[in-house]
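Only one protein chain is missing; all other protein chains are in place.
All chains are identified by letter, namely A and B, in their written order; residue positions are counted from 1 within each chain.
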Amino acid sequence: MTTAVLGTDLAGALRQRFPDVVIDADDIAVWVTPESVSDVCAYLKADPDHQYDLLNLLSAVDYVEYFEVVYHMTSISRNASAVVKTRSYGRNEPTVASVSGVWRGAHLHEREAYDLMGVSFFGHPDLRRILLWEGFEGHPLRRDYLEPPLPYKWPHGG
Amino acid sequence: MSLNMQPVTVNIGPHHPSTHGVFRMKVTFDGENIVDVEPVIGYLHRGTEKLAEERNYTQIITLTDRLDYVASMTNNQAYVLSCEKLVGLDVPDRGMYLRVIAAELQRVASHLIGIGFFLQDLGAFGTPLMYCFRERERILDLFEMLCGARITVSYMRIGGVFQDAPVDFWPALRRFMGDIPSYIDELDALISTNEIVLARTKGVSPLTGEQCINASITGPILRASGVEWDLRKSAPYDVYDRVAFDVVTLPDGDNYARYAVRLAEMRQSLRIIEQCVAQIEPGPVRATTNMLFRPPAGEAYVPIEAPKGELGFYIVSDGTVSPFRCKIRGPSFVNLTLLKEMMVGYKLADGIVSLGSLDFNVGEVDR
Partner (left out) sequence: MGDVLAENRIFSTVYTLVNDLVPDGWSWVAYLAAGMSIIMFVVNSLMIMATFYTWVERRLLGRFQSRLGPNRAGPFGLLQPIADLLKLISKEDILPRSADRIIFNVAPVLMLAATLIVLAVVPFGRGSYIADLNIGILFVVAISGIGTFSIFMAGWASANKYAMFGSMRAIAALVSYEVPMVMSILSVVVLTGSMSMVDIAEGQALPFILVLPMAFMIFMVSISAELNRAPFDIVEAESELISGYNTEYSGMKFGTFFAAEFANGLVASAVIAVLFLQGWRWAVLPSHLWFLLKVGALAFVFIWIRATLPRLRIDQILGFAWKFLLPLSLINLVVAAVEVLSWPEQTALQQFYMALINWPVAIVSIVVFSKVVSKRQPVQPVVRATVAQEVV
């Protein structure tokens, strides 16, 4: 069975290496600062004690006052999984460091998060819309997204 | 005299016979050789994640059917497992066995489609595809007995399955289990040693294990590259810890290995089903839940081994009847990461086969 590493344990290990990046930790996850997330992930991937070599999932969540980017990662050799989170405040252009240099698998996930949630990842080589078309207005997965009024009307009502 | 030797850019898709749906690639050719590939996706984007935020937990099951529409059972399973983890719900044994039986049948059906279209991309004019569809039809018939639907099954519910299998189901399953090994052997005999198949697929588009892991590629593609990683073994869910099966791996990582892994996995799935049928006992199939499922605030992510790779629903709940956020990790989407690396340098014909060997499903790529 994959061991889910406690966020508090992970926070302890991270504090030794990076003294001032860990913001908070609970049983599930550890929160780090958005600028440092790529360094933290590179460390978690390369360090022999952690070896989180597989990025399962990168998801962005809109909590209205801040955006949270969640990294689910798994170590195949240790059969352990961990969750790292980061928060970015501000609704205009939330920015988080890109981890696509750490895991190639983050490439498409980050493009999707940028497309649907409007989170910018600095350091991403090719940050463009992926599911929606170029020129789409807004980011539809945000909580405050309103569908723009249709530029046409159906013949009967609508 | 000047010869114009500019590379040619061709739009393969979104309407192309071998892009498995509405998937588009901007491919640059130098003669027949591929020099650049850019996948363009989103033609089937239906906003499932946004829709999920406006529905209650039970209604979302019908949305999951439409993700990977050739493997709906496993989509259901991934979703309900995450929901159950959210509240710590225990599922009755019979419900879990029924889920595993349905999921493994679905795996066989999905791999049959994968192999059939892989051969179709190789240029075998429909024959292997029709053979695969003939067997898959029997599986869909079994699904019809289970839940009345064939493709969009919505069979699983939070806390178990929708209903117990009817009495007719078990003899039908037994007949199917008696026939299918010979079908798989037939496919094996027709395809695996065919000289043209070997010449076309051996050594084409190899991926190493490190490449796959780094690119988050999972499922049969990862196992074809020699990495023994199967969530049914490493993080058993439902009753996978009570059945014996092997994780099939092959070292090569080329197109042939991806095909061979799928073929071997079908046999392992049959092993699992046989053990489940032997172990299953009468009992309730569904835990009692409230009519409106209302989990406490929290989050859950339970990945499962879907036919195409790791599938999981990251559900964030705020204590209401619909999820606050429902992020879908579709294996097909992530498996496309290395498409460019796989296709560049090979010929058009091989590029198409490599795309087919990924066995992706556009419904899951675009969500």
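Side notes on the structure shown:
Just so we're on the same page, a contact is a pair of C-beta atoms (placed from the backbone, for glycine too) under 8 Å apart; a residue touches a chain by one contact, two chains touch by 3 or more.
Just so it is clear, the structure is predicted and the values come from calculations on it, not from any experiment.
Under the touch definition stated at the start, the shown chains contacted by the missing one in the entire complex are B. For the chain missing from the display, the contacting residue among B:86, B:180, B:352 or B:365 is B:352, taking the whole complex into account. Which of B:200, B:233 or B:340 touches the hidden chain is settled by the complete complex: it is B:200. Listed for chain B, the residues touching the missing chain in the whole complex are 1-8, 10, 16-18, 28, 30, 32-33, 35-36, 119-127, 129-131, 134, 194, 196-200, 202-204, 344-350, 352, 356.
In this text, only the chains that are shown with their structure count from here on.
Averaging C-alpha coordinates per chain places the centre of chain A 25 Å away from that of chain B. Listed in rising order, the residues of chain A touching chain B in the complex are 1-2, 28, 53-57, 59, 61-62, 70, 72, 76, 79, 83, 103-109, 112, 116, 130-133, 140-141. Considering their complex, residues 41-42, 45, 47, 49-50, 211, 213-218, 227, 229, 234-236, 241, 299, 301, 303, 310, 312, 314, 316, 324-325, 327, 329, 333-334, 336-338, 366-367 of chain B touch chain A.
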